[in-house]
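Part of the complex only, each chain left as placed.
Chain nomenclature is as follows: A, B, C and D, assigned in order of appearance, with residue numbering initiated at 1 for each chain independently.
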Amino acid sequence: MEAESQSPKATNVETKPKLHSDDQEYKLRAENIDVFYDDFQAIKNVSLNIVGNSITAFIGPSGCGKSTFLRLFNRMNDYIDGFSMNGDIYMEGKDIYDPSIKVEELRKTVGMVFQKPNPFPKSIYENVAYGLRIQGISDEDYIEERVVESLKQATLFEEIKDNLDKQATALSGGQQQRLCIARALAVKPSVLLMDEPTSALDPISSGKIEDLVHELKSDYTIVIVTHNMQQAGRVSDNTAFLYMGSLIEYGDTQKIFTNPEKDRTQNYITGRFG
Amino acid sequence: MNSTESSRLKDKAFRYIGMGTTIACVLILAIFIGFILYQGINRLGWDFLMALPSRFADQSGIYTAWIGTLWVLGLTTLISFPLGVGAGIYLEEYGKDTWLNSFLEINIANLAGVPSVIYGLLGLEAFVRIMKMGNSILAGSLTLALLILPIIIVSTRESIRAVPSSIRDASNALGATKWQTIWNQILPASFGGILTGVILALSRAVGETAPLIVVGALAYVPFAPQGPLDEFTVLPIQIFNWVTRPQHEFVINAAAAIIVLLVITFAMNGIAVYLRNRWQSKMNW
Amino acid sequence: SCGPSGPSKEIKIDGSSTVYPITEAVAEEYRSEAPNTRVTVGFSGTGGGFKKFLRGETDINDASRAISASETETAKENGIDYVRLSVAFDGLAVVANPENDWVDYLTVEELKKIWRPSSQGKVTHWSDVREEWPDKELHLFGPGVASGTYDYFTEAIVGESGSSRGDFTASEDDNVLVQGVSTDQSALGFFGLAFYEENMDKLKLVPIENENGKKVKPSMKTVSNDTYSPLSRPLFIYVNKEAAKRKPVQDFVNFYLSNAGKLAKQIGYVPMPDSAYQAQKEKFKAFYSQSDTTTAE
Amino acid sequence: MKVKEKIIEKILAACALITVLTTVGIILILTIEAVSFFQEVSIIEFLTSTEWTPLFTQKSYGILPLLAGTALTTMIAIAVALPIGLIIAVYLNEYARESVRKVLKPLLEILAVVPTVVYGFFALMIVTPFLKTFIPGLSGFNALSPGIVMGIMIIPFVSSLSEDALSSVPDSLRQASFGMGSTKFQTAFRVMVPAASSGIIVSAILAISRAVGETMIVAIAAGHQPRFTLDPTVPIETITAYIVQISMGDVPHGSTAYQTIFAAGITLFVFTFILNNISYWIKSRYQQKYE
C-alpha cells in the first residue's frame, strides 16, 4: 500500500528505483538488515526493495558486503559458522526466515549462479537434471524436456546438443557458466541470484552471459553482483551501491551512473577509489 | 512438497546414523579397552613386571618381554633412524626430478604396503639364515627397521618440505655448501617433524608380532637378553603366547600385558602428537 | 641380577610339546637351584626338535616317541652321539566338546576311519563315523606333523607313522587345540593326557574301546597299568654327548631325573617308579663318563 | 670441501638405495624359494587344487583354500569397514561441527594404533563369545569374528582417507548443490561422494590390501585349517596365518614344506603389490585433478 512516489528504504538515503503501484509488486524486500560474522558486522541496517522481472545490480568495493547481502535471499549464509542476522527478508510478502519456511523449497524458487563456474563432475545432461532429480522427479521424458529447454534458455543448447553425455568439466569456462545458469533454470525458479557471474570469464564469454541475462529478464527477477562498472551500467535496471556494509545509494541505474546523489558513489563509479 | 519432506527426513536420519556410527566405533574401542582393564588391571604390579615366565600363571611375569622390547626398540631406532632420515634427505634434496627419484618414490610407496609378515620372510632368509644371526635381537631389529623405513622416509620428506625455501636461499646466498645448508638449517628446522615421524614409526614397531614370529622369536626364553645376539621375546609375542592358552589365568596375564603394551603405544603416540603440535606452532614462519 | 654367564652355562632344549611342560617345570625349579645357568626350552614338536638336535643346535631334545630310523641315520652322518632317558608316561586323550551329547565311546576302528588319509574329504560328518550320530560337520583337531604325539597316534591308529588325512586343524601348540575343541560343538581332537587334565572343565574325554572290548578312559591308573591301549606311551629326553660332558648339563639332567617324577605328577603325567629314575641316572652317568665311540673324525 | 660433499651425497644415496635393496631382497628371496618349490610342485596344481596339505603324507599343494580364507576374512572386514568408514567420513565432513570433529577424529584414529595382537585377543575373547550368543553353531575359531575385528581396525583408514578426499572437493560444488535446494544428505551422496570417488576408491583399495596382509588377528582367532569354503562360521586359514603357523614350528630349511611359506608369501606379495600399485596410480592421477 505504499505510495507511488515512495522510494525503497535505505540507510540514510532516499533514492528512486523504478517504482510500481503496489507493495505486492515488490518481489523481494529486505528490512533493516544487520549481518554479523561473529562480532564483525558485515551489513549495517540495510533496507531495500526489488521489483519483479527487473535486473538489480549490487556494486561496491571488495569486502563491502555485496555477496553477503545477495546470499541472504536464498539463505546461503545459513551454513556459515558465526553468521547471524537481524531484520526481515520477504519474498512476495512472505518472511523467508520464518521457521515454517523450508529452506530447500525456497532455494528451488530462488536460483543462484556463482562467481566461478561450478558444474558437478557429471555429464552435461545430469548437471541440468540434478535439481529435478533431487526433487524426486523420475519422469525421464519430463526431465529431458526440461533439460533441453533450460539449455536453450541459457543459449547453450546449439553448441553442445550432440554431446549431452560429455563431462561438464570438459566445457570451456564460458560454457560452464551458461551450464550453471541452465542448471539453475531447470527447476523453474522465479528469482535468479548471480554473484559476479562473469568475473572468471573472458570478454567474449562475458558478453554472451550479459546478453543472456538481458533475455531472462522477462521471466525472472535477477539480482547480480558485479565489480565491473560497465557491466552494471549495461545490464541492470536498478543499482545499489554498498560501502563498508552500508547501503549508500540505490536507484535507477541511469541516474546512479550519470548523476549520483552521494559523492562516494560518484568517486567509486569514476574509479577514484575501490 | 512431499519430496522435500522425505528428503528432509532422510537428511535428519543420516545425521543421527552418522553420529551414532561414529560414536559406536568409539564405544567399541572403549568396550575393548574396558574389558582389558577389567580383566588385567588387578594382575598388574611390580611382581608382574619383574617376574620371569613360569608355568604357574600367577607367578609368571613380563620381565623378559619388556626388556626384550626395549632392546628391540633401541636397536631398531639405531638402525632405522639414520637410514630413514638419510634416505629422506636424499630424496628431498638431491637428484630431484630424476628417473631414479621417481623410481625410488614408487618403490617406497610399494614397500609401505607390503604386509609385515613378508618382511618376516625377508628377515628369516637374509638375517637369520644367510647372515647367520639366528633368532637374535639383531635379526629381529633389522627386520623391523626395514619394515618402518618407508614410514620414516615419508615423514622426513614431509618435514623437510615444510621448511620454507627462504631459509635455504638465505643460507645458500651466504656461500654455504649444500650439506652445510642441510645440516645447519634444514635439519634443525625440520627436526621436530622428523622426530614425530620416527616415534610414530617406532610405536608401530613395538606392536609388531608376525614378522618377529617368522624370524623365530617365539621361544620360551626365561632369561632377559644381555646382548644383541641373544635370543629374545617381546611383549606382543608374550601376549600371543598367553592368548593361545586355554587357561583363564593366562588370559588374565595376557590382558595385563596388553595394558602395558597399550600404555607404551599410546604414550609414544601421545608424545608424537605433542611434539608435532609444538613443532608446528614453533614453525609458523 | 645375574652376573655374566659364559656360553657353557647355557642349556638349549627343544622338541616335544608333550614333554615341554615337564621340562619347563624342571627348568623353572632349576632356576633357584642354579640361578646362573640359562635354560631355554622350545616346543617345536619331537620331529622339529630332532632336526635341530641333530644339527647340533640344541643340547637336549624332548621326545614323545623314540628316535626314528631316518633320524638315527642323520645322527650318524652328522657325528652326533646321544643318550635316551625316559622321564614319564603319557596317554593320548581323545576329546570332544562338552556339549557333544552323542559320542559315548570310539573304537580303534572308528578312529582309523576318521583319521586315515583316504578319509580326507569323505568322512566329513559325524554320521559318516557311526550312522546313528547326527549329520553335523566333523571338525578335527590334532597336533602338527612335527610332533611325536602325531607320529605316535598315526602309528597306533592308522598303522603307519606320519600318515593321516590333512584337513584338520593342526597345531604344535596344544593350547590351540584345547581352545578349538572347547569352543566348537562338532569338534573332535586328541593330545597328551596332561593337557586334558589341565582343562578338564572345558572338554569331554572320550573312552576308547581296547582290543578286549573294554571302554577305557585314560587316567594315571589306566596308563600305568597299560589297560588304556593302544594310546599310552613313554616320554623321553635325548641328551647330546658333547653337551653331556659339560658340568652344567650334567647337573641339570641329574636334577631333571631327581624331580621329574614329582613334577610329572603335578602336571598330569604318569610318573615312573623311583627305581626307574635311579636307573636312568646311572645310564646317564655311564654315558658321559665313557669315551667317544660313534663320533668319526 | 667438494670431496666431502660428494661423499656425503653418496652416503645419503646409499641410504635411499637400501629401500631398493629391500625390494630386491624381498622379490629375490620369495622367487628363489618359490622357484625351487615349483620344481617340486606343478603350478597348475598350486593354482587349481582345492586341498592344502603340504605337511601330511598325502601331500596336496592347492593354494585355493588359503586364498579362500584370505578372501573371506578380507570381504568380511571390508563389508564392515567400507560402509562404516564412509558413513563416518561423510558425517564428519558434512555434518559434524568443527569442535565435534576435533574430538572424534583423533579418538577414531586410536583404533588404528592398537597393536594387532591385541585385536586378536579382542576377537577371540570378546567378539567370538558375543557372536556365539546369536549364532549357536559358530565354531570357536572362525572367519567371522576376526573378519569383523579386522574391519573395525581398518575403519580409520577408510574414514580418514575418504574424509581427506571429501574435503579436497572444492567447496563451490557443495555451494552449487545447496543453491539448488539440496539437503546435506543429497549434497553428500549425489555430489560430494561422486566427486571424491577416486579418493574413496583409493582408501578402499588400501583397506583391502591391509586386510589381505593382516596376520595376527587371523592367526589367533581364525583357526589353522586350510579349508576351501566361504562359510564364515567354521575354522579357516589365511595365507598370512599359514606363514605364521609354519614359522612357529621348526620346518627344516630346504624342504618342500619350508618352501611352501615362500610360495604362499609370493602369492600374498603379488596380490598386495597389485593393489598398492592400482591405488598409487589412481592417487597420482586424482591428485592432479583438484590441484
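Note that a residue touches a chain if its C-beta (ideal position, glycine included) is under 8 Å from a C-beta of that chain, and two chains touch if they have at least 3 such contacts.
Computed from a predicted structure; not experimentally measured.
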Each distinct protein chain appears once in the view. How many of each does the complete structure file actually contain? A x2, B x1, C x1, D x1
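Here is the rule we go by: only the chains that are shown with their structure count from here on.
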Between C-D and A-D, which chain pair is linked by the larger number of C-beta contacts? C-D
Report back the single chain whose CA centre is most distant from the CA centre of chain B. A
Pick the chain whose C-alpha centre of mass, unweighted, sits closest to the average of all protein C-alpha coordinates shown. D
Report the inter-centroid distance (CA atoms only) between chain A and chain D in whole Å. 50
Distance from the CA centroid of chain B to that of chain D, rounded to the nearest Å? 17
Could you please state the distance in Å, as a whole number, between where the Cα atoms of chain B are centred and where those of chain C are centred? 39
Which parts of chain B, given as residue numbers and ranges, touch two or more other chains? 7-8, 244
Per-residue multi-chain contacts in chain D, two or more chains: 124, 182-183, 186, 248
Listing of all chain pairs that touch each other, if any do: A-B, A-D, B-C, B-D, C-D
Can you check the complex and tell me which residues of chain A touch chain D? 74, 76, 79, 81, 103-108, 111-112, 114, 116, 118-122, 130-131, 133-135, 180, 183-184, 187
Can you list the residues on chain C that touch chain B in the complex? 2, 4, 20-21, 24-25, 27-28, 31, 38-43, 173, 175-176, 178-179, 182, 198-199, 202, 267
Tell me, which parts of chain D touch chain C in their complex? 51-53, 55-60, 124, 128, 132, 136-137, 139-141, 223-227, 234-235, 245, 248-252
